[in-house]
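Read the structure below first, then the notes.
Of the protein chains in this complex, all but one are displayed in their positions.
Going by the order they are written in, the chains are A, B and C; count residues from 1 in each one.
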Amino acid sequence: MTTPANAIPDRLQTPWESRLKSWEALLLLVAIAIFIANSFASPYFLNAWNLSDATFNFTEKAMIAFAMALLIISGEIDLSVAAIIALASTAMGAAVQAGAGTPVLILVGLGTGLLCGAFNGVLVTRMGLPSIVVTIGTMSLFRGISYIVLGDQAYRGYPSDFAFFGQGYVWWVISFEFVLFAIIAVIYFVILHKTNFGRSVYAIGNNPTGALFSGIRVNRVKFILFLLTGLMAGIAAICLTSRLGSTRPSIAFGWELEVVTMVVLGGVNILGGSGTIPGVVIAAFVIGLVTFGLGLLNVPGIVMSIVVGALLIGVIALPRLWSQWRQR
Amino acid sequence: MIKSLTTSREVLLFAAIAVLLGLIATRFPGFVAPSNLADVFNDTSPLILLAIGQMIVILTKCIDLSVAANLALTGMVVAMINVAMPGVPVAVILVIAVGLGTLLGMINGLLVWKLDIPPIVVTLGTMTIFRGIIFLLSDGKWVNSHEMSATFKAFPRAEFLGLPVLSWTAILAVIVFTIVMTRTTLGRAFYAVGGNAHAATYTGINVGKTQFWAFTISGALAGLTGYLWVSRYAVAYVDIASGFELDVVAACVIGGVSIAGGLGSIGGALLGALFLGVIKNALPVINISPFWQLAISGSAIIIAVAVNARANREKGRIILKSAEQAA
Amino acid sequence: QDDMRIALVVKALGIGFFEAAAKGAEEAAQELGGVEIIYTGPTDTTAEGQIEVINSLIAQGVDAIAISANDPDALVPALKKAMQRGITVISWDSGVAPEGRQMHLNPSSNPLIGNMIIKLAADHLPDGGEVAVLSASATATNQNIWIEEMNKVMGNYPGIEVVATVYGDDLADKSYREAQGLMQSHPDLDAIIAPTSVGIVAAAQAVEDAGKAGQINVTGLGLPSEMAGAIESGASKSFAIWNPIDLGYSAAMIAHALATEAATAEPGAAIPMGRMGSVTLDDTNSGAMADPFVYDSSNIDAFKSIF
């Protein structure tokens, strides 16, 4: 019965127009438009140092956004990331008080992030609780622990070589944070798009039951994703703490929503199943460019957030409106 | 039997609140004095109002992150109207507040219904947009107590049968929405849509439209609360009630509303809000450092979902006859 | 044609106190001529928000930054960078750690303020009594220093007991709730001291709502325009504040003087502040502008429409 009469081609030719219509292309266009608009709007925009400074507005959030993208693609979410930053920073501060040097601080920061991620992961995968609720809870819990430890105090006195992570430059205007951001972007690109693990993330996000029935260890994959998200929050905590040179429990307040916004703007389906790392990278630049460009014009941050909020809804709504209109 | 099943969760929560009050009373007896409990209730009323709206939205398998921003925007608008035209009577202010809140809720609802954008994305977006609009309207300036007219500020405080109007508003909302949710077609449609959207379509319920109404109600309540909040605290500015949306969601979750939709009750939302309200009010009183508050409410949320999940983990189906008997 | 640009960075936009300070800075700019004031700040009181603002000011190459800081330490790296790029940096109102600025302008001397806030309460409690402190965010440096200074002079006020210190985070609703909590847990409370303009208004409102106006005296630091109602109702008998217009004016004057190198910030130096005279720096390069001024029912009407 094996009749190879009907050979099925591997792929059909993808017409280039449809590639141009992809989310990433659309977003890239937006990014370029904003870049051009910014260069006209402010004489200070096209300056290497200024552009380099601008990257600090998004690099730390974007690092978390990559892990968050994977998590959201798999159908989960972690709203506790900003609180993990606070807790990891607090732990590092406590380590400094205990006389720890920079290498130990790094370990403490990463370790706290991993622990928090593991805690979320256990609650979600072992106990089967919805991640959105669990992480709203741990968001209060983690930051709450920081408040208990620190109260109205601050930790400072970080070693001087620790400053490199958030303030150092690798070469000319290229900051360490930016290099780290680029490396992490590449790593996540490979993980999501080039490995078995990435494939199972998509499978789980599209159909968790189907993935389980296909022999994928769904809970293990999800647990790893929570760990990764915690780890990235730990890395972001190191960078941010180093950049600020001090720790307060209110550090990185409200970042979780900015990270989610970045991920969604990057074309990741909030319901899971689709999204790409290049999309998130471009979204990070879009948000960075918008905030920096408007900042140069001394537009208050809250007005920038209107622009970001409008982009978020608009970029999803306009194509749908367009297709609904065309169907008429 | 169905009643006993759903209420058992509420009884549990009620017991938890009673135990909590008992514990607080051992350290500070004055806390359980009726007058103080009335104060706590009054203080929790805005949370109750918003939790009712949020519960309805969550029932339909959506989420509304924009409630606090809606509250702030409506509050600012009515405060500015009051400053510009102090003569406008409170009744008109109330109509404006509810109307504007409804409108903002409808925007969310339309985006979800007509464009099929996931609710979390819609409300994440409108949340920042609403806050931004407040800034643009007010130019970032505060509206302060002395700028507001006396009648504007007096309404939520006015006492009636020993309770402030603010408390009465919450009580009224609980009663009205208990009736709506249990005794009207729309109320039952909320349950149906969240419980099984597919089946709801089969029974002739329009899923998107039902969700639209949920957002509309949530918006109306947020608008109403916006006026009450601003007049009670006698101040309006961009950041009022910032982050309050998470408290509201937490109150629902603690009250046993399932984030997966279809499960929950007004009573649950009420008790969830009261639970948080008691904790918030008790901490400063019993001399627990306010720095513990976040961690305590976070733990309460986690424990509540875990307990609710356990209670819900009944078997979906039962084949063995012996097991069916036992159930 | 190139104006000198001085950025007045505040804790958050929209707070009456800072709006008034901006008015003062504009006044200084008028007086000086050829000066442009950039009034800016984040929309919530966070250090991260201020850093983004500072970065964009650095990018615009402003000549001077005068900042009221949300966090004394976290802003240091960003402000250091600004100084490295040749920008004059001073802090005013709420200070930055010494390495992050050239000088700091205190609105008044800290010991004076510390003494003033307890004195305002004690003046109305001849027989002593219980007072509580409602502070702003626990991280606000100036608040903490004033409370510390207040505690130092407590010995001068026998019979006055500070029973609690709570934090309202400069949020109206949280401050309100904290004030309520104070009244519940301390039924015999006689006064609430709120050395913050947000907290004092919220506390006065809470006292009024509890029907305890006249019984509990709310005092501390507040703006006449915002406190007029509380004085009228009796919830507050008196309160103090320095003039924020003067503060903004002085900050702008100092920034201009340092940026034009008309003066240098070093211990012992006296820096001119136009109509406000001059400020003399101590060994941490900080100085005080003037004494706080007390407002009560006798003079509130004259000031409530000004700031």
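Throughout what follows, a residue touches a chain if its C-beta (ideal position, glycine included) is under 8 Å from a C-beta of that chain, and two chains touch if they have at least 3 such contacts.
Here, contacts and distances are computed from a predicted model.
> What name does the UniProt record list for the absent chain among "Ribose import ATP-binding protein RbsA", "NADH-quinone oxidoreductase subunit H", "Amino acid/amide ABC transporter membrane protein 1 (HAAT family)" or "ATP synthase subunit c"?
When "Ribose import ATP-binding protein RbsA", "NADH-quinone oxidoreductase subunit H", "Amino acid/amide ABC transporter membrane protein 1 (HAAT family)" or "ATP synthase subunit c" are compared with UniProt, the left-out chain turns out to be "Ribose import ATP-binding protein RbsA".
> Can you list the shown chains that the omitted chain is in contact with?
A, B
> One chain isn't shown here. Among B:L263, B:I279 or B:I302, which residue touches it?
Missing-chain contact among the listed residues: B:L263.
> Sort through A:V30, A:A211, A:L244 or A:I277 and give me the one touching the missing partner chain.
Answer from the full complex: A:A211 touches the omitted chain.
> Using the touch definition up top, pick the residue from B:V95, B:A158 or B:A199 that touches the left-out chain.
Here the residue in touch with the unshown chain is B:A199.
> What residue numbers in chain A mark contact with the hidden partner chain?
1-4, 6-12, 190, 194-200, 202-203, 206-207, 209-217, 273-274
> Can you list, in ascending order, the chain B residues touching the missing chain?
Residues in contact with the chain left out: 1-3, 5, 179, 182-185, 188, 191-192, 195-196, 198-206, 262-263, 314-321, 323-324, 327.
Note that in this section only the chains that are shown with their structure count from here on.
> Touching both chain B and chain C: give me those chains, sorted by label.
A
> How big is the gap, in whole Å, between where the Cα atoms of chain A centre and where those of chain C centre?
The separation of the two C-alpha centroids amounts to 37 Å.
> For chain A versus chain B, what separation do you get between their C-alpha means, in angstrom?
30
> Give me the residue numbers in chain A that touch at least two other chains, ranges are fine.
Each of 151-152, 254, 300, 302 in chain A touches at least two other chains.
> Counting only residues that touch at least two other chains, what does the list for chain B look like?
Those would be 135, 140, 238, 291.
> Across the complex, what residues on chain B touch chain C?
Checking each residue of chain B against chain C gives 28, 30-31, 36, 39, 43, 135, 138-142, 144-146, 157, 229, 232-235, 237-242, 280-281, 283-287, 290-291.
> Show me the residue ranges of chain C that touch chain A in the complex, using the header's touch definition.
Against chain A, chain C makes touches at 13, 38, 40-44, 46-49, 51-53, 55-56, 58-61, 71, 73-74, 76-77, 81, 137-139, 144, 167.
> Could you please specify the touching residues of chain B with respect to chain A in the complex?
Residue list for chain B touching chain A: 63, 111, 114-118, 120-122, 124-129, 131-133, 135-136, 140, 238, 243, 246, 249-250, 253, 259-260, 289, 291-302, 305-306, 309, 313.
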